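Scroll down for the structure; my scribbles are underneath it.
Just one protein chain is left out here, and the rest sit where they should.
Chain nomenclature is as follows: A, B and C, assigned in order of appearance, with residue numbering initiated at 1 for each chain independently.
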Amino acid sequence: MTVRILFFASLRERAGRKEMSLEVEPGTTAATLLDRLRRDVPAMAGAGRISLAVNEEYCEPDQTLHDGDEIALIPPVSGGR
Amino acid sequence: MTVRILFFASLRERAGRKEMSLEVEPGTTAATLLDRLRRDVPAMAGAGRISLAVNEEYCEPDQTLHDGDEIALIPPVSGGR
Amino acid sequence: MIRLTDEPIRIDDLMSATADPAAGATVVFVGMTRDNNEGRSVERLEYEAYPGMAEKELERIAEEASQRWPIARVAIVHRTGVVPIGEASVAIAASSGHRGDAFDAARFTIDRLKEVVPIWKKEFFEGGAVWIGDQKGEEGVWKNEGGDAPSE
Partner (left out) sequence: MIRLTDEPIRIDDLMSATADPAAGATVVFVGMTRDNNEGRSVERLEYEAYPGMAEKELERIAEEASQRWPIARVAIVHRTGVVPIGEASVAIAASSGHRGDAFDAARFTIDRLKEVVPIWKKEFFEGGAVWIGDQKGEEGVWKNEGGDAPSE
(Lines give C-alpha, C1' and ligand atoms only; values in the text may rest on other atoms or scores of the structure.)
Protein backbone atom coordinates (compact mmCIF):
# COMPACT_ATOMS: atom_id res chain seq x y z
CA MET A 1 0.00 0.00 0.00
CA THR A 2 1.06 3.59 -0.51
CA VAL A 3 1.21 6.51 1.91
CA ARG A 4 2.09 10.11 1.31
CA ILE A 5 4.79 11.72 3.47
CA LEU A 6 4.80 15.51 4.05
CA PHE A 7 7.92 17.45 4.99
CA PHE A 8 7.83 20.81 6.75
CA ALA A 9 10.26 23.47 7.90
CA SER A 10 13.80 22.13 8.39
CA LEU A 11 12.86 18.72 7.04
CA ARG A 12 11.37 20.23 3.91
CA GLU A 13 14.53 22.24 3.35
CA ARG A 14 16.78 19.24 3.91
CA ALA A 15 14.68 17.03 1.67
CA GLY A 16 14.45 19.72 -0.97
CA ARG A 17 10.79 18.84 -1.44
CA LYS A 18 7.45 19.04 0.28
CA GLU A 19 6.34 15.43 -0.05
CA MET A 20 7.02 11.93 -1.27
CA SER A 21 5.10 8.72 -1.76
CA LEU A 22 6.20 5.54 -0.05
CA GLU A 23 5.25 1.87 -0.38
CA VAL A 24 4.72 0.27 3.01
CA GLU A 25 3.65 -3.18 4.22
CA PRO A 26 0.08 -3.49 5.47
CA GLY A 27 0.12 -3.35 9.28
CA THR A 28 2.93 -0.79 9.40
CA THR A 29 2.63 1.48 12.45
CA ALA A 30 3.55 5.14 12.75
CA ALA A 31 6.58 4.27 14.88
CA THR A 32 7.82 1.70 12.39
CA LEU A 33 7.43 4.17 9.55
CA LEU A 34 9.33 6.87 11.42
CA ASP A 35 12.19 4.45 12.19
CA ARG A 36 12.36 3.51 8.54
CA LEU A 37 12.36 7.14 7.40
CA ARG A 38 15.11 8.03 9.86
CA ARG A 39 17.19 5.19 8.45
CA ASP A 40 16.48 5.53 4.73
CA VAL A 41 15.76 9.19 3.99
CA PRO A 42 18.91 11.34 3.88
CA ALA A 43 16.92 14.45 4.86
CA MET A 44 16.07 12.77 8.16
CA ALA A 45 19.69 12.35 9.19
CA GLY A 46 20.41 14.70 12.05
CA ALA A 47 16.76 15.50 12.57
CA GLY A 48 15.80 15.86 16.23
CA ARG A 49 12.48 15.08 17.82
CA ILE A 50 9.69 14.51 15.35
CA SER A 51 5.98 13.99 15.95
CA LEU A 52 3.73 12.35 13.38
CA ALA A 53 0.28 13.28 12.22
CA VAL A 54 -1.90 10.97 10.18
CA ASN A 55 -4.53 12.68 8.05
CA GLU A 56 -4.09 15.96 9.94
CA GLU A 57 -4.34 14.46 13.43
CA TYR A 58 -1.49 13.79 15.85
CA CYS A 59 -1.16 10.05 16.24
CA GLU A 60 0.10 7.56 18.80
CA PRO A 61 3.24 5.56 17.97
CA ASP A 62 1.29 2.32 17.67
CA GLN A 63 -1.30 3.65 15.22
CA THR A 64 -1.62 1.43 12.17
CA LEU A 65 -1.39 3.11 8.79
CA HIS A 66 -3.72 2.62 5.88
CA ASP A 67 -3.43 2.93 2.13
CA GLY A 68 -3.62 6.56 1.04
CA ASP A 69 -2.84 8.00 4.49
CA GLU A 70 -1.25 11.43 4.58
CA ILE A 71 1.62 11.30 7.07
CA ALA A 72 3.09 14.61 8.23
CA LEU A 73 6.49 14.70 9.87
CA ILE A 74 6.25 17.40 12.50
CA PRO A 75 9.44 18.94 13.90
CA PRO A 76 9.05 20.93 17.15
CA VAL A 77 6.50 23.69 16.58
CA SER A 78 7.35 27.34 16.89
CA GLY A 79 7.04 27.56 20.67
CA GLY A 80 8.59 30.60 22.21
CA ARG A 81 7.81 32.48 25.38
CA MET B 1 -8.84 79.71 56.09
CA THR B 2 -10.75 78.51 53.06
CA VAL B 3 -10.74 75.17 51.27
CA ARG B 4 -12.52 74.09 48.13
CA ILE B 5 -14.67 70.94 48.24
CA LEU B 6 -15.30 68.94 45.06
CA PHE B 7 -18.30 66.66 44.63
CA PHE B 8 -18.39 63.78 42.16
CA ALA B 9 -20.85 61.19 40.91
CA SER B 10 -23.68 60.50 43.40
CA LEU B 11 -22.49 63.27 45.73
CA ARG B 12 -22.45 65.79 42.90
CA GLU B 13 -25.96 64.80 41.93
CA ARG B 14 -27.22 65.00 45.49
CA ALA B 15 -25.51 68.33 46.08
CA GLY B 16 -26.72 69.69 42.79
CA ARG B 17 -23.32 71.26 42.25
CA LYS B 18 -19.71 70.36 41.55
CA GLU B 19 -18.01 72.30 44.30
CA MET B 20 -18.28 74.62 47.26
CA SER B 21 -15.96 76.76 49.37
CA LEU B 22 -15.75 76.23 53.10
CA GLU B 23 -14.20 78.18 55.95
CA VAL B 24 -12.28 75.90 58.30
CA GLU B 25 -10.16 76.41 61.42
CA PRO B 26 -6.40 76.20 60.97
CA GLY B 27 -5.28 72.72 62.07
CA THR B 28 -8.37 71.00 60.70
CA THR B 29 -7.62 67.45 59.55
CA ALA B 30 -9.14 65.53 56.67
CA ALA B 31 -11.07 63.31 59.10
CA THR B 32 -12.46 66.31 61.00
CA LEU B 33 -13.55 67.94 57.77
CA LEU B 34 -15.27 64.79 56.56
CA ASP B 35 -17.15 64.45 59.87
CA ARG B 36 -18.29 68.05 59.60
CA LEU B 37 -19.41 67.62 56.00
CA ARG B 38 -21.36 64.48 56.86
CA ARG B 39 -23.12 66.43 59.64
CA ASP B 40 -23.71 69.76 57.91
CA VAL B 41 -24.07 69.13 54.18
CA PRO B 42 -27.47 67.68 53.24
CA ALA B 43 -26.01 66.02 50.13
CA MET B 44 -23.81 63.92 52.41
CA ALA B 45 -26.73 62.39 54.27
CA GLY B 46 -27.00 58.76 53.32
CA ALA B 47 -23.62 58.75 51.59
CA GLY B 48 -21.67 55.53 52.14
CA ARG B 49 -17.93 55.13 52.28
CA ILE B 50 -16.01 58.16 51.11
CA SER B 51 -12.27 58.65 50.59
CA LEU B 52 -10.68 62.07 50.50
CA ALA B 53 -8.06 63.49 48.21
CA VAL B 54 -6.20 66.70 48.94
CA ASN B 55 -4.80 68.48 45.91
CA GLU B 56 -5.32 65.42 43.70
CA GLU B 57 -3.65 62.93 46.07
CA TYR B 58 -5.37 60.41 48.34
CA CYS B 59 -4.73 61.49 51.92
CA GLU B 60 -4.54 59.94 55.35
CA PRO B 61 -7.27 60.77 57.88
CA ASP B 62 -4.87 62.75 60.07
CA GLN B 63 -3.54 64.96 57.28
CA THR B 64 -3.76 68.64 58.18
CA LEU B 65 -5.41 70.92 55.67
CA HIS B 66 -4.07 74.24 54.43
CA ASP B 67 -5.60 77.40 53.06
CA GLY B 68 -6.56 76.97 49.42
CA ASP B 69 -6.50 73.16 49.48
CA GLU B 70 -8.68 71.38 46.93
CA ILE B 71 -10.50 68.58 48.77
CA ALA B 72 -12.20 65.93 46.64
CA LEU B 73 -14.85 63.68 48.17
CA ILE B 74 -14.37 60.31 46.51
CA PRO B 75 -17.19 57.77 46.60
CA PRO B 76 -16.24 54.16 45.76
CA VAL B 77 -14.67 54.14 42.30
CA SER B 78 -16.14 52.22 39.39
CA GLY B 79 -14.72 48.82 40.32
CA GLY B 80 -16.29 45.91 38.57
CA ARG B 81 -14.96 42.49 37.70
CA MET C 1 0.08 57.09 26.34
CA ILE C 2 -2.15 57.94 29.28
CA ARG C 3 -5.38 59.59 28.25
CA LEU C 4 -8.92 60.44 29.27
CA THR C 5 -11.21 61.00 26.32
CA ASP C 6 -14.88 61.45 25.58
CA GLU C 7 -14.45 59.98 22.10
CA PRO C 8 -14.64 56.28 21.17
CA ILE C 9 -11.41 54.44 22.02
CA ARG C 10 -9.41 53.15 19.07
CA ILE C 11 -7.43 50.02 19.86
CA ASP C 12 -5.01 50.75 17.03
CA ASP C 13 -3.91 53.88 18.89
CA LEU C 14 -2.87 51.75 21.85
CA MET C 15 -1.07 49.29 19.59
CA SER C 16 0.89 52.16 18.04
CA ALA C 17 1.65 53.68 21.42
CA THR C 18 3.10 50.42 22.76
CA ALA C 19 4.95 49.41 19.58
CA ASP C 20 8.61 48.71 20.20
CA PRO C 21 11.10 46.73 18.10
CA ALA C 22 12.21 44.84 21.22
CA ALA C 23 8.64 43.80 22.09
CA GLY C 24 7.59 40.28 21.15
CA ALA C 25 4.22 40.40 22.89
CA THR C 26 1.47 42.90 23.51
CA VAL C 27 -1.53 42.21 25.70
CA VAL C 28 -4.53 44.48 25.34
CA PHE C 29 -7.41 44.59 27.79
CA VAL C 30 -10.64 46.25 26.67
CA GLY C 31 -13.50 46.86 29.08
CA MET C 32 -16.85 47.39 27.39
CA THR C 33 -20.42 48.18 28.31
CA ARG C 34 -22.33 44.92 28.43
CA ASP C 35 -26.07 44.61 28.08
CA ASN C 36 -26.67 43.14 31.52
CA ASN C 37 -25.48 43.50 35.10
CA GLU C 38 -26.65 41.62 38.16
CA GLY C 39 -29.82 40.59 36.42
CA ARG C 40 -30.64 44.07 35.14
CA SER C 41 -31.04 44.92 31.48
CA VAL C 42 -28.46 47.66 30.95
CA GLU C 43 -29.13 50.49 28.50
CA ARG C 44 -25.88 52.43 28.74
CA LEU C 45 -23.14 53.45 31.12
CA GLU C 46 -21.94 56.93 31.90
CA TYR C 47 -18.48 57.63 33.29
CA GLU C 48 -17.42 60.66 35.29
CA ALA C 49 -13.81 61.38 36.15
CA TYR C 50 -11.88 63.68 38.45
CA PRO C 51 -9.67 64.52 35.49
CA GLY C 52 -6.43 65.84 36.97
CA MET C 53 -6.24 63.24 39.69
CA ALA C 54 -7.39 60.39 37.44
CA GLU C 55 -4.54 61.09 35.02
CA LYS C 56 -2.03 61.27 37.86
CA GLU C 57 -3.21 57.94 39.24
CA LEU C 58 -3.08 56.33 35.79
CA GLU C 59 0.49 57.60 35.33
CA ARG C 60 1.39 56.16 38.72
CA ILE C 61 -0.06 52.74 37.87
CA ALA C 62 1.79 52.67 34.52
CA GLU C 63 4.99 53.59 36.33
CA GLU C 64 4.46 50.89 38.94
CA ALA C 65 3.80 48.26 36.25
CA SER C 66 7.01 49.32 34.47
CA GLN C 67 8.97 48.84 37.66
CA ARG C 68 7.48 45.45 38.49
CA TRP C 69 7.77 43.86 35.04
CA PRO C 70 10.34 44.23 32.26
CA ILE C 71 7.79 45.81 29.99
CA ALA C 72 8.55 47.99 27.04
CA ARG C 73 5.53 50.30 27.09
CA VAL C 74 2.14 50.71 28.72
CA ALA C 75 -0.83 52.64 27.35
CA ILE C 76 -4.06 53.40 29.17
CA VAL C 77 -7.08 55.16 27.72
CA HIS C 78 -10.29 55.72 29.69
CA ARG C 79 -13.41 57.10 28.14
CA THR C 80 -15.75 59.47 29.99
CA GLY C 81 -19.37 60.38 29.33
CA VAL C 82 -21.89 58.01 27.78
CA VAL C 83 -20.56 54.64 26.61
CA PRO C 84 -23.15 52.64 24.66
CA ILE C 85 -23.41 48.85 24.79
CA GLY C 86 -20.54 47.11 23.04
CA GLU C 87 -18.28 50.16 23.10
CA ALA C 88 -15.08 50.39 25.11
CA SER C 89 -14.91 52.39 28.32
CA VAL C 90 -11.30 51.52 29.04
CA ALA C 91 -8.40 49.99 27.15
CA ILE C 92 -4.96 49.03 28.37
CA ALA C 93 -2.00 47.74 26.41
CA ALA C 94 1.29 46.41 27.73
CA SER C 95 4.13 45.32 25.48
CA SER C 96 7.09 43.24 26.55
CA GLY C 97 9.79 40.94 25.26
CA HIS C 98 7.82 37.89 26.35
CA ARG C 99 4.15 37.17 26.81
CA GLY C 100 4.12 36.24 30.49
CA ASP C 101 5.22 39.70 31.52
CA ALA C 102 2.80 41.39 29.13
CA PHE C 103 -0.13 39.38 30.52
CA ASP C 104 0.84 40.03 34.13
CA ALA C 105 1.42 43.75 33.62
CA ALA C 106 -1.89 44.23 31.78
CA ARG C 107 -3.77 42.33 34.45
CA PHE C 108 -2.14 44.32 37.24
CA THR C 109 -2.86 47.60 35.47
CA ILE C 110 -6.60 47.04 35.02
CA ASP C 111 -7.03 45.58 38.51
CA ARG C 112 -5.27 48.54 40.09
CA LEU C 113 -7.12 51.02 37.90
CA LYS C 114 -10.44 49.68 39.12
CA GLU C 115 -9.34 50.07 42.73
CA VAL C 116 -7.91 53.55 42.88
CA VAL C 117 -8.53 55.74 39.85
CA PRO C 118 -11.22 58.36 40.59
CA ILE C 119 -13.61 57.51 37.76
CA TRP C 120 -17.22 56.67 38.51
CA LYS C 121 -19.72 54.64 36.57
CA LYS C 122 -23.45 55.26 36.42
CA GLU C 123 -25.52 52.44 35.08
CA PHE C 124 -28.74 53.25 33.25
CA PHE C 125 -30.93 50.18 33.20
CA GLU C 126 -34.51 49.40 32.34
CA GLY C 127 -36.44 51.38 34.92
CA GLY C 128 -33.70 53.31 36.66
CA ALA C 129 -30.12 54.35 37.15
CA VAL C 130 -27.52 53.75 39.81
CA TRP C 131 -23.97 54.80 40.57
CA ILE C 132 -22.02 51.56 40.75
CA GLY C 133 -20.33 50.96 44.10
CA ASP C 134 -22.44 53.57 45.77
CA GLN C 135 -24.69 51.29 47.77
CA LYS C 136 -22.24 48.56 48.60
CA GLY C 137 -19.86 48.67 51.50
CA GLU C 138 -16.94 48.52 49.08
CA GLU C 139 -13.45 49.21 50.33
CA GLY C 140 -12.27 52.68 49.57
CA VAL C 141 -8.61 53.65 49.77
CA TRP C 142 -9.50 55.52 52.88
CA LYS C 143 -12.91 55.35 54.42
CA ASN C 144 -14.50 57.14 57.28
CA GLU C 145 -15.79 54.16 59.20
CA GLY C 146 -18.04 56.14 61.51
CA GLY C 147 -19.93 57.71 58.68
CA ASP C 148 -21.46 54.66 57.06
CA ALA C 149 -25.10 55.13 56.37
CA PRO C 150 -27.74 52.58 55.39
CA SER C 151 -28.04 51.80 51.70
CA GLU C 152 -30.49 53.97 49.92
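What we mean here is this: a contact is a pair of C-beta atoms (placed from the backbone, for glycine too) under 8 Å apart; a residue touches a chain by one contact, two chains touch by 3 or more.
Worth saying up front: this structure is predicted, and the values here are computed from it rather than measured.
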item	value
Listed residues C:Gly31, C:Pro118 or C:Gly133, member touching the removed chain	C:Gly31
Sole residue of C:Gly39, C:Gly86 or C:Gly127 that reaches the chain not shown, by the stated touch rule	C:Gly86
Residue of C:Pro21, C:Gly39 or C:Gly127 in touch with the missing chain, whole complex considered	C:Pro21
Residues of chain A in contact with the chain not shown	6, 8-10, 12-13, 31, 34-35, 38, 45-53, 56-61, 72, 74-80
Those residues of chain C which, in the complete complex, touch the missing chain	11-12, 15, 19-36, 85-86, 97, 99, 102-103, 106-107, 110
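Definition applied: only the chains that are shown with their structure count from here on.
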item	value
Chain of greatest Cα-centre distance to chain C	A
Between chain A and chain C, centroid-to-centroid distance (C-alpha), Å	50
Interface hub residues of chain B, defined as touching at least two other chains	none
